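With one protein chain removed, the remaining protein chains of the complex are shown where they sit.
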């Protein structure tokens, strides 16, 4: 028995013993997702236990070093863990911007004290993070940010506001781009600060979206004192970290679906079920053509994801493809949601109703429209491809 | 009997008596089109007679004033003439850039001597004109032209070259944009000259296209002497005339099909004939969807042409729509040709063959690709709409 | 008929634009949405629309209507689309009036004047399939007493919760999906066995599910002939589709204008975003698309006024084209507005929601492109 086989056996046994029954059921909606944090409202005892147990083993972040609260697993072991979790349909114990975004940046740019302080608490889901990037009026032009952090000797004094901060009203800490040098050129005066959302002077105001939900906030900083040691990386070099993180975010949005995880049913299967067949082909032939075209692109796109990952792993990669994945993936997802709306017809227009799931499709459709705006608009991705991949000249 | 009814009766009788039998047969190809000119090779005695008779009455240009060789008809009379010609399927007696392009500009900008000299000869098909606008390397950026006309006192000395001059190798005269003032800003130093292609120093070289035909030439001017009285309009104000003419050209290309006139069969009729039906719908359902989408746009587009014309006539027009018609019309025609290629399958790939019409489709398809390039590219049209219609700011 | 508005129609356009802009602007739609209004429109506005003659636009003068025709009806609907004005215009003044023109003299004399006065609301309870399929009628009408008993369910009845009379399509013979055997009935929504459930929809308009459980109707309540309802239904639907195309044209126009205005004002990377050529080209393309939808819609409305045989084809052309353009215009609108376009605070999202609902009503672009292809024989 190889080491990996042994690891698999152990893992399987541990999961069987420790994954609560209700954590093996499919996620039914956004409410079932566990985000952790100081004020976490667990939906069930199973959810609480599952996070506690996985966090204790560091398996919320299997490949992070054990010294920072991670699982310390090799890539191969992490894959085994993922496979075994999938086998029993275990839910992810924790969704977290700390894991997806800040963590990788902390590992790369944080100093030892910062890593020791923050990473374990991220791993255990104790602190929930939000991201302070965009500002009102700045939009895609991130580098034009104006939130200032004035150097007051032993601390920074932060003033300004951020917008599109996901779940800022529920987050414990924020990682935040601020301007520390107002005299420096646009990209150069920016620094990367970490601070507690409970600090005096921080306030948030949720933004209601067209889908009816409010996952984002506007966040205001009014003379917020931030200790100097909360600066990550070098002062004025925050833009580099921001770019590193944006690429992570892009990969996430491009590859993800906004419907909340799990295996998605194909558009054609849904259409078959709802519209039915006529002489072995979908009864609505015009819609059938559009669905087939969509599925061809969706299939080719998922193969492209697979290929890009394989190439990156083997070093063949041409690189800089995250913009492609973000652009194409989000456009496809919007198309998918539009087709599902077409397939469902007037039933898809339901906004609220008595049955569970009423309104879900319409809200997911509306939510999907943001995919090509958040994390860098489709237009910005195309600009990036044109400049960085194709090397086309500037205007 | 109203005057118009009387005119109709007369016209009908005259056409019956004067339109030769072979001029009532459908045009079978480009060869059947009569372009007139000094070296015109008539395909038949009927063709020669038809031009002579129509030219004598001024009915090649029914609405031009009789004093300049036109028919002097009112708009209503001209419509009657067109209807009566259509009734007996009479061919157009003359195709001519003189009629379509130079004539309207001459009427608007020419002096009396120029009108008297040129318009009657255009009307009778005695002189064939070509257009000298584009220059090698200039492309869409027409105003950057470099062909110079140096003022030598009693004449201009023209040097330079033009490209994309349609049928320059067959034309008798050219209307030509030249730079008379090299010091003036780009658009201001341009003048509009008319001169004989037989002048010493003029030479042409046909450009072979991907469709195999050579309707265009490169045209070279080497110290060509052009009398001063051949300047049309004011020196340095040629750009205004050019813009006026471009709008004419745009309307022509947008509204026309490149297949050589006559009623076109619809894409769906062709598909029905070649592919056949299965349970009352086109046997290839994916192609059917694409065809239906195309026909919806084609129908809506032809209605838009109709509406724009009606609005213009009634003064309701929003104006500046010729760019829209050019852009959308040419894009639709390209799509139409692509669909016809799909419908014909491998048969559509034929380039040459024994049967009449072999290769026509492939050549027309390839020819159609130029629609969105010539007369201002689709990109230029979109620029124009953005700037002139939508009033969007410059970059 | 030239493809252009007549002078009279231009006047109607000016007055409709002015009316809805001041009496029922987007802010009113927002207020109705926020209040979760039970009928989804403002009754005062409806009363004023009656004063303007809008409610009687398709009612003959003999019955007190303005009888201005379909082009005028479309002009009114376009103005409503521009402002997202909610009112039972489609259900009562278009669908209801068109249906009742096929009624007996008694039915006409009873209902048409009330429609023109804005004093009686109607709702068409026809569709049963979530994807529009007019012949898909499973609701049954079985002989009973001097009339019929109705049983069945209608999922998507516009203004069903507000209606004073329902026009119900039910099957007196034949199988589901047969066009023969469909009969239309005038049904009192307060009658025994009628259940009306208001549905909350993405566009916040008034829509209801109507359930019929042994509902007794009189023989005199049959609209048209027994078993011959399909032909009337098609005419009613075509009037509705053309007017929906007009509404979508209106909302596309506003979404487009809002977007172009935003492009001129918003700065990014130190420039107005309207100066970016990629956005310019997309806006210019969208401009062309809106113009095409405009031509197709006008042609359909004119064809209905002329009673042309080709009217159904032009109606489908208009509904298909205006539907696709509305989706494109609102998608582009939201995208070009960026993040702000995703917020509830900003109006553009309302246009996107209404575009989707109007697209799904009485056949989407796929339905109508199929119908066009069948009409053209392929």
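The first chain written gets the first letter, and so on, giving A, B and C; residue counts start at 1 in each chain.
Basically, a residue touches a chain if its C-beta (ideal position, glycine included) is under 8 Å from a C-beta of that chain, and two chains touch if they have at least 3 such contacts.
Since we're looking at a predicted model, the values are computed, not measured.
Novice: Need the list of shown chains touched by the one chain that isn't shown.
Specialist: Touch partners of the hidden chain, whole complex considered, are A, B, C.
Novice: Which candidate, B:51, B:85, B:171 or B:341, sits in contact with the chain we can't see?
Specialist: B:341
Novice: Quick one: say which of A:97, A:328 or A:365 touches the chain that got left out.
Specialist: A:328
Novice: Residue by residue, what part of chain C touches the chain that was omitted?
Specialist: Counting over the whole complex, chain C touches the hidden chain at residues 276-281.
Novice: Go through chain B and note every residue touching the omitted chain.
Specialist: On the side of chain B, residues 134, 138-141, 144, 163-164, 207-210, 212, 274-275, 284-287, 290, 334, 338, 341-353, 359, 362, 365-366, 369-370, 372-374, 377-379, 382, 395 touch the unshown chain.
Novice: Go through chain A and note every residue touching the omitted chain.
Specialist: Here the touching residues of chain A are 266, 268, 271-272, 277, 280-282, 288-289, 291-293, 295-297, 299-301, 303-304, 306-307, 310-311, 313-314, 316, 321, 324, 327-328, 379, 381-383, 385-387, 389-395.
Definition applied: only the chains that are shown with their structure count from here on.
Novice: Nearest whole angstrom, what separates the Cα centre of chain A from the Cα centre of chain C?
Specialist: One centre to the other, that is 40 Å.
Novice: So how far apart, in whole Å, are chain B and chain C when each is placed at the average of its C-alpha atoms?
Specialist: Averaging C-alpha atoms per chain gives centres 43 Å apart.
Novice: Averaging over Cα atoms per chain, report the distance between chain A and chain B in Å.
Specialist: Distance between chain centres: 56 Å.
Novice: Which positions in chain C are in touch with at least two other chains?
Specialist: 276-277, 369-370
Novice: Where in chain B do residues touch two or more of the other chains?
Specialist: 281, 288-289, 292, 395
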